[in-house]
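Note that one protein chain is taken out, while the other chains of the complex remain in position.
== subunit A ==
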Amino acid sequence: MQRFVRPQLMLRGSQQTILPTAGQPCRNSISAVPCVRGRGYSVLPPTNDEEEKAMLHRMMRVDHAGEYGANRIYAGQMAVLGCTQTRPLIQEMWDQEKQHLSKFNEILGDNRIRPTLLLPLWNIAGFALGAGSALLGKEGAMACTVAVEESISEHYNSQIRTLMEKDPEKYTELLQMIKEFRDDEMEHHDTGLEHDAESVPGYQLMKAIIQAGCKAAIYVSQRV
């Protein structure tokens, strides 16, 4: 008799309340106001140029949306393949994405950057993509991972290029962070390839469709 296994469904990524309940002090219901003086450095360089600020905010907004989407994709894959042997592999990649997401949450909060309005859409679409690709089996999930991680790496690369063209010294910390994340995503991509991503039937078609979707998502998240 197999062990009784209950799949964990993550219904909502965020634990935050919509609005604070009465009778609770500010610190409990909403994250405490960070002590700005306590932080040694900030990833985004302080600037007073409106255009530069808008550009940096746009970049962080779309990166945040990307990590959020990736998070949901892995959640979808885990929901379907959570009982199989691929569980530890997906879990490891998912944990890294969670780390990336929390870093972006921190940046958005510190710099008062508006998150994209399309987050609920990426929530559903990401989960559906992850679950749908995982229904094709482990190879399907890996193919999805390869496609998405390749798109994200390309996106990070173009951001790195933009920042390097502008002023590498000013954006040192930001560049370092983006490079680190890009390297993580490339690692996931390579892991996916190692685990037979290419052996799924219709691999090229699936990859093309997913990458087109990712490009569209990035384009829209930069503007909304």
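Keep this in mind: a residue touches a chain if its C-beta (ideal position, glycine included) is under 8 Å from a C-beta of that chain, and two chains touch if they have at least 3 such contacts; residues count from 1.
Heads up, the rule we're going with is that contacts and distances are computed from a predicted model.
Trainee: One chain isn't displayed here; going by UniProt, is it "Serine palmitoyltransferase 1", "CCT-beta", "Mitochondrial ribonuclease P catalytic subunit" or "Ubiquinone biosynthesis protein"?
Mentor: Hidden chain identified via UniProt as "Ubiquinone biosynthesis protein".
Trainee: Thinking of the whole complex, not just what is shown, which of A:L117, A:M164 or A:I209 touches the missing chain?
Mentor: Of the candidates A:L117, A:M164 or A:I209, A:L117 is in touch with the missing chain.
Trainee: Contact with the hidden chain only, please: which subunit A residues?
Mentor: Output for subunit A: 1-2, 4, 6-7, 9, 11-14, 16-27, 29-37, 46, 48-51, 64, 104-105, 108-110, 112, 114-115, 117, 119-120.
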